[in-house]
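Mind having a look at this structure? Questions to follow.
Here we show just some of the chains, and they stay where they sit in the whole.
By written order: A and B. Residues from 1 in each chain.
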Amino acid sequence: MIEMKKTTIYYNKKEKLKDPILLVGLPGIGNVGSLVGEHIKNETKAEKFGTLYSPYFPHQAIMLKNGGLRLISNRFYHFKNKKGRSILILIGDTQAGTPKGQYEVNEKIVRFFKSLGGRTVYTIGGYSAANQYIHNPRVFGVATNSKLRDTLGKYGIIFGQANGAVWGAAGIIPAFARKHRMDGACIMGETGMLEIDANAAKSVLEIMKKLLDIDINLGNLDKIKQETEKIIKDMEEASRAANEGPTGGHKENLSYIR
Amino acid sequence: MIEMKKTTIYYNKKEKLKDPILLVGLPGIGNVGSLVGEHIKNETKAEKFGTLYSPYFPHQAIMLKNGGLRLISNRFYHFKNKKGRSILILIGDTQAGTPKGQYEVNEKIVRFFKSLGGRTVYTIGGYSAANQYIHNPRVFGVATNSKLRDTLGKYGIIFGQANGAVWGAAGIIPAFARKHRMDGACIMGETGMLEIDANAAKSVLEIMKKLLDIDINLGNLDKIKQETEKIIKDMEEASRAANEGPTGGHKENLSYIR
């Protein structure tokens, strides 16, 4: 039965998954999660598998280019990697807006995935340690057990150096996964200053490509990265010129890129 | 049983409807929805059909001119068009104040209408693309399927040009209608700058008159439109004079009309 006032996942295409991995790429810091999730979905031509609606999402409908409309949502996409293993990607327009909503929606996601036979969850996020552009972003991780940390460490994910708290789905989905006796890790691209950080996303994607054993092209991200770096360089030079100029001036923080 | 702490619809007059259309005209951008809904209700002398109360509405009672009081509410009115088809208008003092309230109240509205045998829902809103007064407002739409878009397009509603998100009942009622296998469209008068935009409402009403096959007089709206346009013109001239005057001055944005 349709019931829009409860958090609900609807199947778009019900099919049997093979030992699935869940990859969560939702909006957040630097939009690293969304960029990674959307990119893998597009490159692998993953098929829509399920849709999640929630009264904890904003009360919005999105207008579509064809004159249609759709309710704001999170969406699961499915594809199989080179070895035939199922990868389920979760992307979306938003995350729940209150703590209570976050607990309810993320519990729903974790239970849904478990009911599909899933045992491993990776969430993607941004790790923002400084308010400056990161030219060579590292990839940090936290994971629910030492065996998983060892495995992920071999792919270049750095453990034990990030600190503080991870907000939202990126943090609490792996924490919930652990309570449900699944493996979970949060994989974070180093970022700063930028609202949409393609460079941080690229660093994560290079690792995910190997970790998930998938074929994806990173060419267009390279282009975005180059354009971003050019803008950053120009701004830094303009800022330096201003600071060294006859009137001195303050060194500008580049935060207006945000 | 009376239970004020739950979202509930009470019948004012229970009668059988004939293939009803729901027209939602609630407060929102430019108050276009309210203006359209109230005007059609008044012109057609529609009768009160039902009243919706909700704990997600503000905790207010409205004082009446006769010394009475009534709880803040949304209200359904019923009339029949020229062909004898039932039109149900939903107007009200407010919309729910939180996402959760919006999902609950609008789900209640859609289910109630479906239980009455309804299959088509139109919501009225304002579409604000620029912060300036719109002299000749267009009417934009989004609709749940291409057949409905074709039909509405013939009445002059423009599809595929509006973008972004529709907040509140205007957006999520058609989206919910679709999930409940009904037709739904959001019809939006182009507006800007004004809190109450009679001009945008008039553009929508001219279309609704034909679409709903109803007899309504738009004369008093013409008068409001003329008065509004005169005020706008005077302000624009005053603003121009100031900008061209001896002291120069900034070109004033007219947003204080809001």
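The rule we apply is simple: a contact is a pair of C-beta atoms (placed from the backbone, for glycine too) under 8 Å apart; a residue touches a chain by one contact, two chains touch by 3 or more.
Given the structure is predicted, the values throughout are model-derived calculations rather than measurements.
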Task: Start from the 2 shown copies and tell me what the total comes to for the whole assembly.
output: 4
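The criterion applied here is as follows: only the chains that are shown with their structure count from here on.
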- prompt: How far, in degrees, do you have to turn chain A to put its CA atoms on top of chain B, rounded to the nearest 5?
  reply: 90
Statement: Distance in whole angstrom between the CA centres of chain A and chain B is 38
- request: Please name which positions on chain A make contact with chain B in the complex.
  value: 2-5, 55-72, 97, 101
- prompt: Okay, in this complex, where on chain B does chain A touch?
  reply: 96, 99-100, 102-104, 106-107, 110, 141-146, 149, 159-160, 162-168, 171-172, 174-176, 179-180, 186
